[in-house]
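Heads up: the structure comes next, in structure tokens.
A single protein chain has been removed from this complex, and every other one stays in its place.
Letters are used for the chains, namely A and B, taken in the order the chains are written, and counting of residues starts over at 1 for each.
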Amino acid sequence: MIVYLLRRVGQSILAVVTMAVLVFIGVYAIGNPVDILVSPEASQAEIRATIERLGLDKPLWEQFLTFAGNALRGDLGTSFVYGRPAVEIILQRLPATFELAFVALLISVLIGIPLGVYAGLKPDSLGGRSVMAGSILGFSLPNFWQGMILILIFAVWLGWLPAGGRGPTVELLGIPVSFLTPQGWAYLLLPALNLALFKMALVIRLARANTREVCLQDYIKFARAKGLSPRRIVFVHVMKNIMIPIVTVLGLELGSMIAFAIVTETVFAWPGMGKLLIDSINLLDRPVIVAYLMLTVVIIVTINLAVDILYSILDPRVRLSEVKG
Amino acid sequence: MTPLLQVEDLRTHFFTRDGVARAVDGVSFTLNRGEVLGLVGESGSGKTVTGFSLLGLVDPPGRVVGGRILFDGTDLAGADEARLRKLRGKRIAMIFQDPMMTLNPVLRIDTQMVETVLAHDRVSRAEALARARAALVQVGISAPDERLASYPHQFSGGMRQRVAIAIALLHKPDLIIADEPTTALDVTIQAQILAEIQKLCRETGTALIWITHDLAVVSGLADKLAVMYAGRVVETGETSAVITAPVHPYTRGLIGSVPHGKPHRSMLQQIGGMTPSLLNLPKGCMFRPRCPRGDDECLAEPALREWLPGRFARCVHPHLDPHLDDAKERVS
Partner (left out) sequence: MTDTTPTPAPLPAPAPARAQSPLLRIARNFAEDRLAVLGLLLFLAVVVLAFAAPWIAPQNPYDLAQLDIMDGGLPPGEASFSGMTYWLGTDQQGRDMLSAILYGLRISLVVALVSLACAITIGVVAGMAAAWFGGRVDSLIMRVVDLQLSFPSILVALILLALFGRGVDKVIIALVIVQWAYYARTVRSSAIVERRKDYIEAARCLALSHRRIMFRHLLPNCVPPLIVVATVQIAQAIALEATLSFLGVGVPITEPSLGLLIANGYDYLLSGRYWVSVFPGIALLITIVAINLVGDRLRDIFNPRLQK
């Protein structure tokens, strides 16, 4: 287990380093780093100072070491727009994005799994077919357009919920959050639903496919032959088996949830780091883009690592083979 | 004494896209308390579906469409799900073919055993656990406490089948249906499991239906045989009588193809042809196209008839005097 863990952590670090090299090449080797990292309005003196600080007059490998060294110290450049360290600006926006992603994940699981299991148990029933048809629709709706329709219906036509923004937040352990107040929920609900819908469709399909497969297994028939109640068979025998693939996939999808939050945040003007990225792209605030990229890489790699470890805890078969190996 | 189980003309059909598959189409046999019945047939003859039909475990598109299953006086063929569920595991237990697949891979053995106890008896968890432990000891598993806390994948195939048997024994059922429980195991383990089940059934007075394609295995175990072909029981009777003097030409062919107790290098007999497709059954007697005695009289489907005392067969031209028939065949 320890060996496996160490190897897995090693792979993750390798992934981060590889991405760092790619980002470095993208910024320093392909583009002109002075254009990318120095504000267009900077004076000659400022440009010279930056060149010196980043070592842009030195050979490429030395530049990389400087870049990597700075990155390790958490210095990924200074925003042109805000005049503050890029990492600091992004970390400030991080809680809003994380809250959105987690709530969306929760919604997609709480609604998606029951629907998917139902459709898997009764694939030919009207309900099962409707769930599947709905999931195809959810799968096909482009995220941003679906968000706009939500705004159109609930904000413009019905006027029940605000069309965008985050509204008032309260502090929880020093972090501003929305989910503790009703007003917070009013602002949170639509974006979270928007972000959740696509994943919900994914969860439904996953749960349905796995349920169907598990139900064909001998051990389900054996469980029935033991005289167990249908409830026990579904909630213990089926559920426990389908949870393993679902948790794995969902964990990996958390990363894509944070990426897709870019779209949702743009549609709903949600002040998270995704909206910041789009704003920065439009304002050509490149240090923020580079910092966002590096931070997201670290986040996603960390999530993947955590999912792998969780997976090995959940599945007794994997646990054993890893102990042996 | 009324028999424990009396199956009369059971019919289970599968309504598939390509037509109706009559997997079971006329199965009849009786079984008394404590008796062992060998249900013998080639793969696809409907013996497994018969087993599932008894428990009401046939999945769509399959359905029991006719016949009676009188278990201890009540008909299970039309019984509702709730009633069947009370019987399953409690009074009729089942052991499956492949022990690698019958235990849920993500649940511990104790969970899978305790839930079986609690499904039928209102006892405390501790008591259920004690019964599970006792059942494991009964089937010869050492270190039961350690085994209870394990997952199925930590067991060998033979050990898993023992666990499955222990689960079947938890409620001391009146009847155990064992569907080829030794086929997936190594030969040495097969013999062990076979002896084990036989011993346990004898001790507890449990009746047993042993489903198999292997006549050699079942002949030493069963009191009675029911031979199935293409969804029908073609011959039933006491094991020794069926083995020594089979009435139906199919049973005869089946016994001829067993390599047991024959002189070295003597030719094994074989039955020519293949089992018919369930979707495209021949007219009249199902065995006619492969039968050495088949003729135009066989085009009308024969009924199960008592040809000799206690010997039922579904045939127009039965072998009623084996010695005479043998001699005739040798001449021709």
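As a working rule, contacts are C-beta pairs under 8 Å (C-beta built on N, C-alpha and C of every residue); 3 or more make two chains touch, one makes a residue touch a chain.
This is a predicted model, so every value here is computed, not measured.
Looking at the complex as a whole, the chain kept out of the display touches A. Touching the chain that is not shown, out of A:Leu110, A:Ile149, A:Val170 or A:Ile313: A:Ile149 (per the contact rule at the top).
Checked against the full complex, the candidates A:Leu5, A:Val81, A:Leu141 or A:Val177 give a single residue touching the omitted chain, namely A:Leu141. Across the entire complex, the residue among A:Ile111, A:Ala259 or A:Leu314 in touch with the chain not shown is A:Ala259.
Residue positions on chain A in contact with the hidden chain: 15, 18-19, 26-27, 30-31, 133, 136-137, 139-145, 148-149, 151-152, 155-156, 163, 212-213, 252, 255-256, 258-260, 262-263, 266-267, 277-278, 281-282, 289, 293, 296-297, 300-301, 304, in rising order.
Here is the rule we use: only the chains that are shown with their structure count from here on.
Chain B has its Cα centroid 54 Å from the Cα centroid of chain A.
Residues 52, 55, 57, 85-90, 93-94, 96, 98, 101-107, 111, 115-116, 119-120, 151, 153-154, 164, 167 of chain B touch chain A in their complex. For chain A in complex with chain B, the touching residues are 217-219, 221-229, 232, 236-237, 240-241, 244, 315-317, 320.
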